[in-house]
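A single protein chain has been omitted; all remaining protein chains appear in their positions.
Labels run A, B, C and D following the written order; every chain starts at residue 1.
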Amino acid sequence: KTDEPGAAQSPGQQQGPVKIGISLPLTGDFSEPGKGIQEGYQVWADQVNARGGLLGRKVELIFRDDASDPNRVSSDYESLITQDKVNLVFGPFSSRLVIPAAKVAESYGMLFVEPAGAAAEVFEQGFTRLFYAAPAIASDHYNYLADYILKLPADQRPKTAAYASLDDPFAQGTAYGLRDKLAAAGVKTVVDEVYPPETTDFAPIAAKIAAAKPDLVVGGTQFEDSVGLVRALQELKVQPKLAAFSTGPTLAEFPAAVKGAAEHILSPVGWSSTATFTGNQEMVKRYKELFGGEANEDAANGYTVGQIVEAAVNAVKCVDPTKECQDKLTQHIRQGTFDTVVGPLSFDDKGRPEQAHMIQQYVNGKVEIVLPEQAKTASIVYPKQEW
Amino acid sequence: MSEVVLSLEDVVAGYGRAAPVLRGLTVTVRAGEVVCLVGPNGAGKSTALKVASGLLAPRSGRVLLAGRDVTGLPPQRLLGLGLAHVLQGHSVFREMTVAENVRLGGFTVRDQARLNARIAAVKELFPVVGERWGSLAGLLSGGQQKQVEFARALMLEPTVVLLDEPSMGLDPRNTSVVFDQIDLMRRTGVAVLLVEQNARRALEMADLGCVLDLGRVHISGPARDLAADPRLGRLYLGGAPST
Amino acid sequence: MRTVSRGLPLLLAALAVAYPWLAPNYYLVYAGALTVMYAAMSTSWNLLGGFTGYVSLGHSAFFGLGAYGTGLLVVRLDVPWAVALLVSALLVTAFAVGVGIAAVRVRGASFVIVSLALVSMMNLIVQGWRSLTGGSTGLQVPSPFPGLHRGQTHIVFFYLFLVLLALALLSWWYVSRSRFGAGLRAIREDEDKAESLGVPTGAYKVAAFALSALFVALAGGLYALWFGSLDPIFVFSILIASYMVLMSLLGGVRHLYGPLLGALIVAPAGEYFLIALGETQIHLTATGLVLVLVVLFMPDGILARFTRRRAGPSIPDESADQRLQGVAP
Amino acid sequence: MVSLLLQGLALGVLTGGLYALLASGLSLYFGVMRVVMVAHPAFLFLAAYLTYTVHTTLGVDPFLALPLTVPLFFALGVAVQRLLIARLAPDNLAMMSVLLTFGIALTIEGLLGTFYTGSYKSVSMEYATRSLSLGGVHLPYDKIIAFAVAGLTLAVLFAVLVKSRFGQALRATIQHREAARLVGIRTERVAGYGFGVGLATAAVGGTVLALITPFFPASHWVWIGKLMAIIVVGGLGSVVGAALAAVLLGVVEGVVLVTVDATWATMMFYVFLFLTLLARPQGFFGGRLAHRF
């Protein structure tokens, strides 16, 4: 077989464009964020090519749609690696797809930097070539918020908390990360709901939360359900002192979808459009030129993957799919620290990033970074205004 | 002789792309006359009636109704010209009540008074229709359903009636009712094209008989002569009845 | 026709066996194994669908249960993989008997809906029972052949699926020529009439349902071992059963090789569409339109076009001329 | 606890009304033409997207899209029936229609994805996020609106099917096409209109859905199972049965959601489906004529 591990690479592969294989959920459940990641990758490729490419070779992105289906994601990487003989692969979106994808990459000895496999489980599969290109894994997303809450004076500190989470490893990971820390510090969990992705009606869940009158409402959500939950909470007149939801509020569609209810909602975010980290402003600008509209966190994460791999390639001076080269790249990433649009990133031996997510809040209708102290663009509003 | 109301001229017809079932059929029915088609199963008798009522468009040949060329017109147009067709087998609307079935017979009529008069008339002709007025037609016994179909077809006081094996499944009493009805229609000037397997009885009362086979009329003539033809009797009408 | 029906299968079988060695790269071996897996599954599906006319979308559930059963036995109880595969398939078969008893009480459209519900239900259960199945995180099954590299694993599974396909084909053939098969076909045409002729329709249907589930469960189990990660949403997806239906239908549900032929067309075409049109959602539309066209223009499948034509209507009772001899018009 | 139960019950009734609206079209296709229309939810979301477009480009209330979408969907339904469904062989209409409409659903999803991209869209109105409070029980306005629209639509539908000449003609057409033609019914046209009416309900349903939930091209998959379960419990083909079953299941779902959890609440649909089959395969409210002899 031409792709037998260790088979000599044909010389043709040393020239021509650098092909990068990517499978993304362009249809199906994850198509919304999948698109964002795709745009991030495209902005990066555009800029690299403008700079003259990787090691002087043009970058060419090959996209496949996996329809949010893990079976397909495997096929995609299988064909990208063995048939298209890509030089590099970048990861797909969602922890659910990252695991099967990483398996394929791992067994063909390919470096696997991914933008969206944040769940803790991703890093427990024994992958040796996987890196998550964002500041923190899911269970650490709310770390700053947890610190903030626990430092509040005793009389202001919330006593009870309600958690509602989508049955999804990432979404649950974020909510439970916060829950475990707060519960350990004595904040009572009064509602702890998990709902399947099929759920379309959130009013009864909100009713349950309303009945418990919690000080704190935390949603482990993706997009659709975050909107559903917020609307239902508002309709059922739940009035917590603080409300936090993962993912949904970081998307541009959110405030319009919840119709004014976005005010003071908190959300972990790994990236900010106003941050001045390496390349960020250029990225924001180029994004607007290419796609109109504002870049979002997903696009930034895709871009980050590109930045890390680019730095590694430039450092070790190879981009071949061969084992030696991929090993060298992996080695380099494991040891280095990388300047990216989400800040400097470094990884532990399992590929986990060692930094932290920021916390954003809608203040006067605008997204502001409120935590941590050193990055904030506005002060956190607590307790939140009534819905 | 009275005027011709319905005629099929040299009709060729069939289903889908298969070979034609009717291969040059010619039949003529006059006002006040009962024409009886007999013939073995699969000869094309039902097909001939379907062509006559517009359910099936012929591949060639003409259909004339009341002097007009109606070849290829859909049934609802022929209905307006006074044609009614009672299908072979069961064709009640099974999941509708007897009442709905009968009223649908007058679907094209908007005049309520006329409808009500007709309903009363058919109820009298077929008592079971009145008795089971509110029940679902599909729940009636085979023979009862047949009666509902007649009632439905007679709602419009047709001038040409096509009957496809009307006595099939009927008990002797109802069979007589049907034959009496046919006789009555003839006397009021209605033209009847009748398909019957109960050939002896049908030929007895018909004016004209046609023996159909392989999509053509093989023998035709005054019904009584046909019934009396000994060879024909043996071949088509079966052994002499025990009576 | 005879030589074609004898010679062609042999040739195909030889080609199939040689395929992994002919394929230029491992992706094509992988795609081959996937195709054979689908062929095996649609042939199994056809044990129910083709004979009895009961369209089951519930076979996704058997696929998923077979996969999870095998995976859980291997992961949680350290059972050797081959044993796990068989035990799990047998458990699924037993389960199918239970479900079958309830499900085959309804016919036609209701059955389709019930089978659809079965898939959703299993998905909810497997996803909800996190402590056992790993829930939405999925279940990671270790490779049974840790010594082989990925490409070699594809070759091994290609042959395993090929064996399964052979078994499924053999079963279909065996049933089709038996009285059991005749009874099943009669059920497709007119169930009450079949019963009045002495066919125990209930038992027959359940038996066909279970047999068909058995093979699909085996395919699911092999898939779990091969693929290594199971995610409830996608293992219990009606799309999987829809593929079985589409493939069977395209090839021809009334023919032994119909589903196989369908799989040989649909699976590679699916991969092709994805690669050619993968960047937009239009490939969904392409798949949808193909389905619509097949249903409209080839409802009996491709093979129906090549086999015995219908005699056509109009078979007269006896020759009219025989009877009319001597009777002048 | 009692008030929570009451709240769950009230929400369940309202949601049930919505389910009734969404399922009514399905029940109609099946009842009158034995077609299992897997693409109905896809059409619901097609309507939702159209509503979205009208709402965002013209800035008008989403319900003002109805004069546009209802006739459009009616026409679409007529076209689908005349061009596609009518061509299916009657032998195994149920089976083939599942596959055909499955193909249609995929086609629609692909087109939506192509034109609107995969991202979520939503239509939010000020009035749709408030609620009415009655003795501690909150009734969200969007759900009240959905319930009212559903009730109205179903009443119209019922009147059309049972009372009107068209309804009579439609039922006759389904039951015996040749006989229907012989009493003067234009059967092709009637069957087309019947399908059109079914899709017209999807236009209304889609608008309501757009108002209460965000959507993306693949959203329709979630609804197929639930809606199908409803029409089976209601008795396949019975529009009234489906409505009753929808409310029943809505209430069960609401109550189970507040007392147990969301997984079990969704499961209830399927549990009821299987219970129905075991107890009364013809459905609880339908009670159809046995086709046996």
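Please note the rule applied: a residue touches a chain if its C-beta (ideal position, glycine included) is under 8 Å from a C-beta of that chain, and two chains touch if they have at least 3 such contacts.
Here is the rule we go by: contacts and distances are computed from a predicted model.
> What name does the UniProt record list for the absent chain among "ABC-type branched-subunit amino acid transport system ATPase component", "ABC-type quaternary amine transporter", "Phosphoribosylformylglycinamidine synthase subunit PurQ" or "Acyl-CoA dehydrogenase"?
"ABC-type branched-subunit amino acid transport system ATPase component"
> Which one, C:I113, C:I155, C:A168 or C:A186, makes contact with the chain that was left out?
Touching the chain that is not displayed is residue C:A186.
> Out of B:V128, B:A151, B:V190 or B:V217, which is the one that touches the chain we can't see?
The missing chain is touched by B:V128.
> Which one, B:G32, B:G61 or B:G143, makes contact with the chain that was left out?
B:G143
> For chain C, which residues lie in contact with the unshown chain of the complex?
174-175, 177-180, 182-183, 185-186, 188-190, 192-202, 310-317, 323
> Using the touch rule from the top, list residues of chain B that touch the missing partner.
The missing chain touches chain B at positions 38-42, 88-90, 128, 135, 139-144, 146-147, 165, 168-176, 197-200, 235-239, 241-243.
The definition used in the following text is that only the chains that are shown with their structure count from here on.
> A-D versus A-C: which has more C-beta pairs touching?
More contacting C-beta pairs are found at A-D.
> Going by average Cα coordinates, which chain is farthest removed from chain D?
The most distant chain relative to chain D turns out to be B.
> Determine the chain that sits nearest the middle of the structure, using the mean of its CA atoms as its centre.
So the chain sitting closest to the middle is D.
> Roughly how far is chain B from chain C, centre to centre by C-alpha average, rounded to an integer in Å?
That gives a centre separation of 49 Å.
> State, to the nearest whole Å, the distance from the C-alpha centre of chain A to the C-alpha centre of chain D.
36
> Measuring from the mean C-alpha position of chain C to the mean C-alpha position of chain D, what distance in angstrom results?
31
> Mark out which residues of chain B touch at least two other chains, giving numbers and ranges.
none
> Mind pulling the residue numbers of chain D that touch at least two other chains?
109-110, 113, 118, 217, 225, 263, 266
> Which bits of chain B are touching chain D when the two form their complex?
The contact residues of chain B facing chain D are 53-55, 74-76, 79-80, 84-85, 87, 91-96, 100, 103-105, 107-108, 136, 138-139, 149, 152-153.
> Using the touch definition from the top, list the residues of chain C that touch chain A in their complex.
Where chain C meets chain A, its residues are 23-28, 30-31, 34, 120, 124, 127-128, 135-138, 140, 149-151, 227-229, 231, 233-234, 237, 239, 271, 274-275, 278-281, 283-284.
> What does chain A use to touch chain C in their complex?
Per the stated touch rule, the residues are 1-5, 26-27, 29, 31, 63-65, 67, 69-72, 74-76, 78-79, 81-83, 95-96, 99-100, 103-104, 107-108, 119, 121, 125, 167-169, 172, 196-198.
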